[in-house]
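Okay, structure first, notes after.
With one protein chain withheld, the remaining protein chains of the complex are depicted in position.
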Amino acid sequence: MKHSAAVDSLRRGRSRERLLKGLLGIASMSLALTYAVALAHLVLRGGAKLFSFTSYAYPLSDIEGEGLMRAVVAACLLGAVAWGASSIVRALLERTYGSSRRVDTVSQFFVASVAILGALLLRDRLPRFLVSFPSETTAGGGVGPEIFNTIYFAVLSTAVTLPVGVGAAVYLARFARSARFVSALRTALDTLASLPSIVYGLFGFLVFVVEMKAGYSLFAGAFVLSLLNLPLVVGITEESLRAVPRELEDASLALGATQVETVRHITLPYAWPGILSALVLSIGRVFAESAPLIMTAGTTVSRTNAYSLSPFRGGETLAVHLWYVNSSGLSPDKADVSAGTAAVLIALIALTNMLAARLALYGGALGSRLTKATR
Amino acid sequence: MQQVLVQPQEDTLQRRVRLAPRSRWPDVLVRLFVKACGGFVLLTTILLIGFLARTGLAGMGEVGIWSLLFGPRWKPESQLYGGLPLILGTFVSALGAAAMGATPAVLAAVWLTEFAPKPLRGFYRRLMEIAAAIPSVVYGWLALTHLVPVMGAFAHAIYGDDSNVGGEGLASSAVLLSVMIAPTVLLLSVDALSRVPYNLREASAALGASPWQTGFRVVMPYAWRGLLVAVFFGFARAAGETMAVQMVIGGARVIPANLFRPTTTISSQIVMDMQNARPGTPADDALFSMALILLIVSIAVVLVTRMLSRPVRA
Partner (left out) sequence: MLVRSELISLAFFLALGAALGCDKTPPPEGTAGTASTQAALAPVSDGPIRVSGSSALQPLVNAAKEKFEAQNKGASVEVSAGGSKKGLVDVASGAVQIGDSDIFAAPDQKNLVDHKVAVVGFAAMANKGPYNAKITSLGMDQIAKIFTGDIKNWKDVGGGSQPIVVINRAPASGTRTVFGNVVLGGDKFVESQTEDNSGALVAKLKQTQGAISYLALSFKDDDLLTLSIKIGPDTMDPTAETITQGKYPVWSYEHMYTKGEATGGAKRFLDFVLSPDFQTTTLPSVKGFIPITAMKVQRDKD
């Protein structure tokens, strides 16, 4: 009697649980679905602007460096398309014939040749949106200089984040002596991690635009962005360094290497994939930030130095352009320009995410635990 | 006899240890460099807080803390520096976002780690990683074009067709922020739930619990600190969000009558006013004071999460 009642209630409970599990599953999937729908909408709406190659020749204007920029964009676009096609073909071949080095080299050669040919032949027929200048009041503006500025920001800020972040992490993980300094440093990193991004913009504005009177410049924006990324990079790098097996380092020390030599030859190479994935994540953050940049790098692009490599000029990035077009722009095709800008941003971010996922596959502290939990 | 055998070995070892180089001159430079990196981080942080505090405190001195915290109207051109609409706007949006966004995110995280079918898990996580990496201006623009009209229709449906409500306001900004923080909160919760040792789940199953019972009565309570940290992190991010909120909040610098009237938040007001503020004037300094208030709140939230997460990390 007791037993069957217990079994009955168990059975009822199990079906009720199944219902609840199903409901929870449906709720979670619909949560994911909203994001997938939003992403698809962005890509489709803006993709039209990205992929419509011009049928007339769009000659170079007099902007310095534009020829090189167009060649690079053509190479990247066509290289990506070729890589996608060759990946599909390679996957199919692998399934039937097994992996082969010859197929790999042929596909790499194919991708490289398509990229170079594209750079040479299609330089004047690229999607107009990706290479032309933005326009304040007329229709037909593009985001060419913004793309260049976005990528240049990524490069500049990584150039500061990489040495400083890895150096600070190496200090914390391996060479720390003074406990007070370490705790002060950790508090500083926690503070930096908790600040809203606009505070970084205000700091950059105060130091670079007001005190140093340097005006809007790229290096102010890059400095502020690298500050923003330091907690992330230092945290992940430290974790990667600590994940290096102790035996390897002990063996190196036992063979007579100094501590610094051990770090250089053993620890860092082992932790390098994790460090690289941290840098790639920081680049993703650089692409996404706009508030600090509005106050340090400005909201305009100039025809004379749109593609120049000098970091002392101001420049607008894709995220800033998206905000500016929607808040102060007067062009009639605002909606299209916004959609295209958002699509380019999503494409860049998806690329960096794919890169980070691939790096995590090789090891490092970041990838293993998360991927194990969801594998 | 033994002493004779041991002695030469010790001598050799000691000699080897003495001869092995512990540090060459490039090593000193490298050690100096890494310490300098740490010093640079510390110095810049101090500078950052210092600059902000200096201007912010000057602003508080010029304008008065009482007005900044409790004044009802922000109108610098008439020397009114009431920060209450800004503070209320920030907190109501952030709390609403935490309630509406963090709850489904935590539940979805539990589903993902405990109940989801295995082939789906990696795909779901990668989708959420991309969603978390989408820039906030993109979310803001999507909200401006799609959410605001829907909210306006909704507001008119509630309050009647001819009432003075619209799509721009706290409701829109709360919904937008909840959509923005949900992926991040989900990923952090998955991280916290994955730290739960597997043998706990095994023990629970061995005692006869179903996966549902294990998930909600064993795993989730064990990881409650990490989950709370995730929710707090989402709240801090929602409070500090600037650009997206500025697009949908309307920009009226008063306390709104209901959730569908325009108002403002601290960070969006800073961005709007900073463009044309003259450095050195009370108007400019007051903006830094509001930024200082936001900074203090953010640091407080992070300190609380640090205290919460410490026992788990040990």
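We call the chains A and B, going by the order they appear; numbering starts again at 1 in every chain.
The criterion applied here is as follows: a residue touches a chain if its C-beta (ideal position, glycine included) is under 8 Å from a C-beta of that chain, and two chains touch if they have at least 3 such contacts.
No experiment lies behind these values; they were computed from the predicted model shown.
Touching the missing chain, out of B:G38, B:G56, B:P76 or B:P183, is residue B:P76. Residues of chain B in touch with the missing chain: 73, 75-78, 122-123, 126, 149, 152, 162-164, 166, 168, 250-254, 261-262, 272-273, 275-279.
If you put the missing chain back, the residues of chain A touching it would be 43-44, 47-48, 51-56, 58-62, 80-81, 83-85, 87-88, 91, 127-128, 132, 136-140, 209, 213, 215-216, 299-305, 326-332, 334, 350, 354, 357-358, 361.
Just so it is clear, only the chains that are shown with their structure count from here on.
Computed centre separation for the pair chain A/chain B is 19 angstrom, with centres defined by C-alpha atoms.
For chain B in complex with chain A, the residues that touch the partner chain are 20-24, 26-27, 30-31, 33-38, 40-42, 44-49, 51-52, 55, 104-105, 107-108, 110-113, 115-116, 118, 121-122, 124-131, 133-138, 140-142, 144-145, 179, 182-183, 190-191, 193-195, 210-213, 236, 239-243, 246-247, 267, 270-271, 274, 279, 288, 291, 294-295, 298-299, 301-302, 306. Interface of chain A with chain B (complex): residues 13-14, 17, 20-21, 24-25, 27-28, 31-32, 34-36, 38-39, 41-42, 163-168, 170-172, 175, 181, 184-185, 188-200, 202-203, 205-207, 210, 227, 230, 234, 256, 258-261, 264, 284, 287-291, 294-295, 319, 322-323, 326-327, 335, 338, 342, 345-346, 349-350, 352-353, 357, 369-375.
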